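Missing here is one protein chain; the remaining ones are kept as they sit in the complex.
Order as written gives the chain letters A, B, C, D and E; numbering starts at 1 within each chain.
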Amino acid sequence: MKKLTHIDRQGKATMVDVSDKSPTLREAVAGGSVYMKKETLRLITGNQIAKGNVFETARLAGIMAAKQTCGLIPLCHQLNLTSVAVAFRVDRKNSRVDIEARAKCSGQTGVEMEALTAVSIAALTLYDMCKSVDKGMSITDIRLMEKRGGKSGEWKRNKG
Amino acid sequence: MKKLTHIDRQGKATMVDVSDKSPTLREAVAGGSVYMKKETLRLITGNQIAKGNVFETARLAGIMAAKQTCGLIPLCHQLNLTSVAVAFRVDRKNSRVDIEARAKCSGQTGVEMEALTAVSIAALTLYDMCKSVDKGMSITDIRLMEKRGGKSGEWKRNKG
Amino acid sequence: MKKLTHIDRQGKATMVDVSDKSPTLREAVAGGSVYMKKETLRLITGNQIAKGNVFETARLAGIMAAKQTCGLIPLCHQLNLTSVAVAFRVDRKNSRVDIEARAKCSGQTGVEMEALTAVSIAALTLYDMCKSVDKGMSITDIRLMEKRGGKSGEWKRNKG
Amino acid sequence: MKKLTHIDRQGKATMVDVSDKSPTLREAVAGGSVYMKKETLRLITGNQIAKGNVFETARLAGIMAAKQTCGLIPLCHQLNLTSVAVAFRVDRKNSRVDIEARAKCSGQTGVEMEALTAVSIAALTLYDMCKSVDKGMSITDIRLMEKRGGKSGEWKRNKG
Amino acid sequence: MKKLTHIDRQGKATMVDVSDKSPTLREAVAGGSVYMKKETLRLITGNQIAKGNVFETARLAGIMAAKQTCGLIPLCHQLNLTSVAVAFRVDRKNSRVDIEARAKCSGQTGVEMEALTAVSIAALTLYDMCKSVDKGMSITDIRLMEKRGGKSGEWKRNKG
Partner (left out) sequence: MKKLTHIDRQGKATMVDVSDKSPTLREAVAGGSVYMKKETLRLITGNQIAKGNVFETARLAGIMAAKQTCGLIPLCHQLNLTSVAVAFRVDRKNSRVDIEARAKCSGQTGVEMEALTAVSIAALTLYDMCKSVDKGMSITDIRLMEKRGGKSGEWKRNKG
């Protein structure tokens, strides 16, 4: 039967002991979307410079947050990322911006939380930059897309 | 015509100058949900102590993250929160956990980002604690529910 | 009957809501001691320059830690300290160093935790600087000495 | 004759250069106690849920602080902990709570400061949660219990 | 005779006690320059998008660093900035980029260090982004240009 690795036998929250694991190359990709009004999407994409700067700000926020993950998620391990990349795709039809983050490191533990944190903070930064015109924006479908490395090996999300 | 307050006339990212605003009591409520397998929800709610500790860990992560918001969101102002509260509700029918965060301060700028950051990091912490059994969990509908205070006054999300 | 302000009716950890409190001048003094071998005390006090630098390092660590208190203590409020001072007194007879920290701010909540954090981190820094010669050092009697300001007013520790 | 490794020949504070050391598995255990009134101990242990949450909050604070050690102790090295565990034991006879923290990493420098920092911040968090009913609580006997790994090898505290 | 406010009578480093000062509007402007090879300047300004992104990255780094000033400069007070702005000017003739940062807050202490920190970290970020092609770049003339507010009132740098 499955059990939660972060809860010990007495029900206490616990950081997993990874001392005996060998360092391997780890990689994780996470995604998410920010839904907004069509007018808001036009405002951030209408002007080439403004568009660049809205997305650059969100991208840098995501990259910097990934490096702070272990300070945000209580039971996360410290690790030294070798790469973080954050990309945006404008989906005019659905009036949303899709965000994808990819994180890598060579370590004893995976980088799923780093990729997910990068997406979350990039999404919150988009919200912050547009909230004066569109308080109703919503951040949705933040999820792991794929991971590689470590004992559990490769995992890919099933596409519906 | 509406414009983005965080993008100046030349298209550059900019922190809004709130020097001339008067401090007022600010309050914001944000919400979000974490969808998971039914088995995962059973694991975190089956045992009273474990349940408490999973939610306590996520709650504290959310509260602590709210206090770090201005270090995560590049153009956010520093402010001293007077209250942050994070609550969880288990929705067995939809196999999800709903998260609500409420933030308050007396200041020159709103606390929407603090409430949204608390929800996001609490959700990521739930993911972290359950990811060994359910990598496919997804975080969704992170959005502002209501805000009070400041020049723009009260705002409430329309219920569908 | 007394109750814990940080635990709500359902037993959940909670940050006290201080939104309705008026800002007043707050002050707190905390103390603590680091016991060590006589030889260790001689090493850090034997040379005037070395002595200065060991204590300066511990003092700065204490001051900087006081400013980070709300990031360390989960349910602590953010506040802007107007003063932090850390002082050391060598007690050769008892082979220990006494540490005293004083913190002040004008705010809606007290600065006890800031003064106690300054003492604790200053003590740990003394330990760190001497641990190569004396791993057995112990940090003891970290406690609040006095506080002023706020609704509960003045409090002084009873001297034995 | 012994000398302080953190003070150079001219008496200046210095970070030890560990570039030439080989990474080995490091482990450290630290302990400490928080003395309080009998009534306070009853308040935090009387109710099963409240008790869990007081200790969970202190535990998480200790774990998160351990990961921040190099940002708190000026001359401490950065390292990636592979495990941090914090445990509590209620000692009703002496009206105190004993705290024990264990830290591990594979690195070029020891983890004594990480274990001691975890104990200190867990103790301060207990103080914070009970200070409304018992300002006179005191934190005492924070000390290294044992360490393993590195050139100096194993060390154990003498039991009185 | 003049004396250093950060060194007390016994020669110890000390944080100035500003508890008795009244909050006033504070403003500071700082400047600095980054000298580089002509080829490097061409690389960062040749393409409109790349240019925007190099400067946006440096701008955001400067803004975010200003908010962290009290965590970097040991004796600096915590304060809540109401505005930080960072601007760049390309000086092709002298093959350099000029940086100007402006910080504001309503508080008991000045914001000179915040403006200077914003310039310094923006300059270091430019260095970081160009160091693969020009390790010899130098950061120079980081200095206060003007300040307003507080007891010492207005100050302006003499132009040569």
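Assume a contact is a pair of C-beta atoms (placed from the backbone, for glycine too) under 8 Å apart; a residue touches a chain by one contact, two chains touch by 3 or more.
Quick caveat, the model's predicted, so the values are computed rather than measured.
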Exercise. For the full complex, which residue in A:I7, A:V34, A:V54 or A:V84 touches the chain that was left out?
Worked result: A:V84
Problem set entry | Residue in contact with the excluded chain [from E:V29, E:A61, E:V84 or E:I99] | E:A61
For this session: Could you list which residues of chain C touch the chain missing from the display?
Result: 48-49, 52-53, 56-57, 60, 64
Seminar exercise, completed: Residue list for chain E contacting the dropped chain reads 2-7, 10-13, 32, 39, 43-44, 47, 49-50, 52-54, 56-57, 60-61, 64-65, 68, 71-76, 112-113, 116-117, 120-121, 123-125, 127-133, 135-144, 147, 155, 157-158
Problem set entry | Missing-partner contacts on chain D, residue numbers | 11-19, 21, 70-71, 74-75, 77-80, 107-108
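In this section, only the chains that are shown with their structure count from here on.
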Problem set entry | Option in B-C, A-B or C-D whose residue-number contact pairs overlap C-E by over half | B-C
Exercise. If you tally the C-beta contacts, which comes out ahead, B-D or B-E?
Worked result: B-E
Exercise. Using the average of all C-alpha atoms in each chain as its centre, how far is it in Å between chain A and chain D?
Worked result: 32
Problem set entry | Whole-Å gap between the CA centroids of chain D and chain E | 37
For this session: Two or more other chains in contact with one residue: find those residues in chain A.
Result: 11-13, 49, 52-53, 56-57, 60, 64, 71, 74-75
